[in-house]
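Excluded from the complex is one protein chain; the other protein chains are retained at their positions.
Chain naming follows the written order as A, B, C, D and E, and within any one chain the residues start at number 1.
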Amino acid sequence: MPNSVDRYGEGVVHREVSTIAQGHEEVIKWLLGRHEELVVAIGSANESFTPKNPFTVGERIEMLISMLKELNLISKVMYCAVPDTKGDSALWYAYVHGQCPSFDVAYTNDEFTRLCFEYGNVKVLNTPFFNRETYSGTRIRELMATGDKSWRDLVATGVLPVLGRINAEDRVRRLMQKQI
Amino acid sequence: MPNSVDRYGEGVVHREVSTIAQGHEEVIKWLLGRHEELVVAIGSANESFTPKNPFTVGERIEMLISMLKELNLISKVMYCAVPDTKGDSALWYAYVHGQCPSFDVAYTNDEFTRLCFEYGNVKVLNTPFFNRETYSGTRIRELMATGDKSWRDLVATGVLPVLGRINAEDRVRRLMQKQI
Amino acid sequence: MPNSVDRYGEGVVHREVSTIAQGHEEVIKWLLGRHEELVVAIGSANESFTPKNPFTVGERIEMLISMLKELNLISKVMYCAVPDTKGDSALWYAYVHGQCPSFDVAYTNDEFTRLCFEYGNVKVLNTPFFNRETYSGTRIRELMATGDKSWRDLVATGVLPVLGRINAEDRVRRLMQKQI
Amino acid sequence: MPNSVDRYGEGVVHREVSTIAQGHEEVIKWLLGRHEELVVAIGSANESFTPKNPFTVGERIEMLISMLKELNLISKVMYCAVPDTKGDSALWYAYVHGQCPSFDVAYTNDEFTRLCFEYGNVKVLNTPFFNRETYSGTRIRELMATGDKSWRDLVATGVLPVLGRINAEDRVRRLMQKQI
Amino acid sequence: MPNSVDRYGEGVVHREVSTIAQGHEEVIKWLLGRHEELVVAIGSANESFTPKNPFTVGERIEMLISMLKELNLISKVMYCAVPDTKGDSALWYAYVHGQCPSFDVAYTNDEFTRLCFEYGNVKVLNTPFFNRETYSGTRIRELMATGDKSWRDLVATGVLPVLGRINAEDRVRRLMQKQI
Partner (left out) sequence: MPNSVDRYGEGVVHREVSTIAQGHEEVIKWLLGRHEELVVAIGSANESFTPKNPFTVGERIEMLISMLKELNLISKVMYCAVPDTKGDSALWYAYVHGQCPSFDVAYTNDEFTRLCFEYGNVKVLNTPFFNRETYSGTRIRELMATGDKSWRDLVATGVLPVLGRINAEDRVRRLMQKQI
């Protein structure tokens, strides 16, 4: 494998893989139409039980695997977890370097993530936008917080059973109530 | 998947997945003879370029995936990375809880790891020993350091190309020279 | 003692013991009407000189002890300090496990704290609300910041001399001015 | 209290309150013959399950309280926990400043601790040595590790039941076996 | 040098040396009119790529040196970097103590910084305000974000070429866009 096949990483889901939305699914399919292999980096791996990252890394890995198995893509996608730098983002590209399997090019549509990669001389490309508004993790969590069951239509294939088992809706609702 | 299938984690490779030896391969096969799925936790995820953990987490994930693909086990084994607690090991079971997909029982033959799991009320079992002496990561690194090519016979299936690409032997040799 | 007496912890004052209000005093008395012993966990132990936690852990311990001595409860209440997890709240229950003397049940009225305890399988109960609005630490600090001396009527028994010695009003006023 | 009474801290048990020995008991009694109040700082609060600090902070607090209650000294001794600086010991005096109730003088017989206090302009005095060899925490842990029950004669008053409840001997024995 | 000359530190630029403004230049000249030597502490050394601290420590040191050389003051000003305490500001004076060359008095006009120095018994004085509004780093970064080239008139002597080399305007603009 390592000799004859190109390796491609993508960071598009960085800071967003707290809830795996249909948008993530479409990006992954689009990338696998261009590359033979893919590395998905789960960002903010040092966060859990926050409004933006309500799920632990372990739970996020479970969601990702559940989707990949349903889509029969488990043998084409590698995954890993990258923590935030807690304010010293000039270090972030080195975190990615150390935590991820090797890759040749990163994909992201987030300007800040792109800036961090560029500072570390990592090649960065864009992905198309797949109706980002509707399919975003943020939208899903907002619906969960208000008890609007329509969030179930927005998550990626295969993720629903994982969210059910960990009582995701209940957790997100309670986290959103938290007054800081 | 999450409803009809039991989930089983194992921690046996904790503090040991710096170089994937044949012993790891045998343990994984033995566990998959008893459980339908497996979580492999890569321990000491906060270490790299040390004599005991010469490889980054990303490199260790690459080795593991390379082996799993060769053995056609990639769809049965989940993986994740767990950092050390830097001296506060009473927290370790919570690190595992947060970083790993859910599991029902942990496997380890290391007495210290067992103690840490027990403190967190995690069920722990032993695995058989598979000629540990010969197949250990420690032995492999010692041979690498002295330039004895027989280490190539001790690594797990599929790992060799990854070690070649990152110049593993050269790195280990130089790390071992370091006087602290 | 450890054999014949039940041990009971309570976490109600978590994230709130920055200034010990009359509300804390009432909760402690109420809990001691139900349990023989009590563990008070001083939360956010890693914070000081912030608008929400203007006092050091040492100063907060002094306030607590001063109150307990005045109320003649010093032999019934144990105390300890628990730091925040800095965004990885799934670890918090393990911080409490390691930093506190053993306990059988936790008390809190804070939904987020309850969520964190539940994730760690810790039994949690509620306490009654004792006119929380008027007696809260937040209210006390707001009055301090504006120079309204009526805050002196809201702190718990015995705490005033400690606050005087460390020039608490002056510190809180200056911290509140800080533009972030 | 804070007006009419002097406050005295002592740091003698720093890096040593992993197991409360008879020597600690004698030092505390000696100090209370000279001062009306005492602050006991539990050092290395960031360590647990290590050969040198096998017990969590919570467990160490339980031991201390158990002794103080047996000796009827609970109203004269305050306690707090101070973490290590992990290599930047020039910061240690500030850790003590923030984590401990206020004090006028520190006591220690450890030259390194004295050096750290002096760098922070903290007044430091010595205590007498009370047969240190026999009564040290190190000696107790060594006996525990070999299963020699005579360690029971060396711990401070009231500590034995706490050590029994947490299976201290078993834990220390297993920790000492750990090959690093 | 160390015997016959007084040493003077100043902390006025703490949390502000993200972009060296003309105000910083005037303060440094004013201080060198009163003291023979000066220590400039670059604050928030643990931050980079944030809206408030867009530049790395290395880049900030380059700006400072570039200014000092232009002004022919390089032999009179020492510099060092001090990280933030991440919420435990009671420790900050010890960070300054350890990271900076020795000094006799600190200068700051920031009330919070003054509070932190006072807690550590460090002597603090004010500096005059030099048209702070117009010359502040905050103002410079706001102009950069909107593409208003007039920021070039507000930076200190000699800093412009450094900002040009690292594409400062582009970076600040992109950082300001970041939605958190």
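A few comments on the model shown:
As a working rule, a residue touches a chain if its C-beta (ideal position, glycine included) is under 8 Å from a C-beta of that chain, and two chains touch if they have at least 3 such contacts.
Nothing here was measured: the structure is a model prediction, and the numbers come from that model.
Note that the undisplayed chain, when the full complex is considered, contacts A, B, D, E.
Touching the chain that is not shown, out of E:S66, E:T85 or E:T113: E:S66 (per the contact rule at the top). One of E:H35, E:H97 or E:R114 touches the chain omitted from the figure, and that residue is E:H97. Screening A:P51, A:G120 or A:P161 for touch with the missing chain picks out A:G120.
Residues 88, 90-91, 93-95, 97-98, 120-121 of chain A touch the missing chain (whole complex, contact as defined above).
Of the residues in chain E, those that touch the hidden partner chain are 1-3, 45, 48, 56-59, 61-62, 65-66, 69, 74-75, 78, 80-81, 97-102, 158, 161-162, 165.
The missing chain lies against chain B, touching residues 46-50, 53, 56, 84, 86, 171, 174-175, 177-178.
We adopt the following convention: only the chains that are shown with their structure count from here on.
The greater number of contacting C-beta pairs, out of the two interfaces A-C and D-E, is seen for A-C.
Repeated interface, listed pairs A-B, C-E or A-E, reference C-D: A-B, with more than half of the contact pairs matching by residue number. Taking each chain's centre as the average of its CA atoms, chain A and chain B sit 25 Å apart.
Chain centres here are Cα means. That of chain A falls 46 Å from that of chain D. Of all residues in chain E, those that touch two or more other chains are 86, 88, 90-91. Taken pairwise by the contact criterion, the protein chains fit none of the simple patterns, being neither a path, a ring, a star nor fully connected. In this structure, the chains touch in the following pairs: A-B, A-C, A-E, B-C, B-D, C-D, C-E, D-E.
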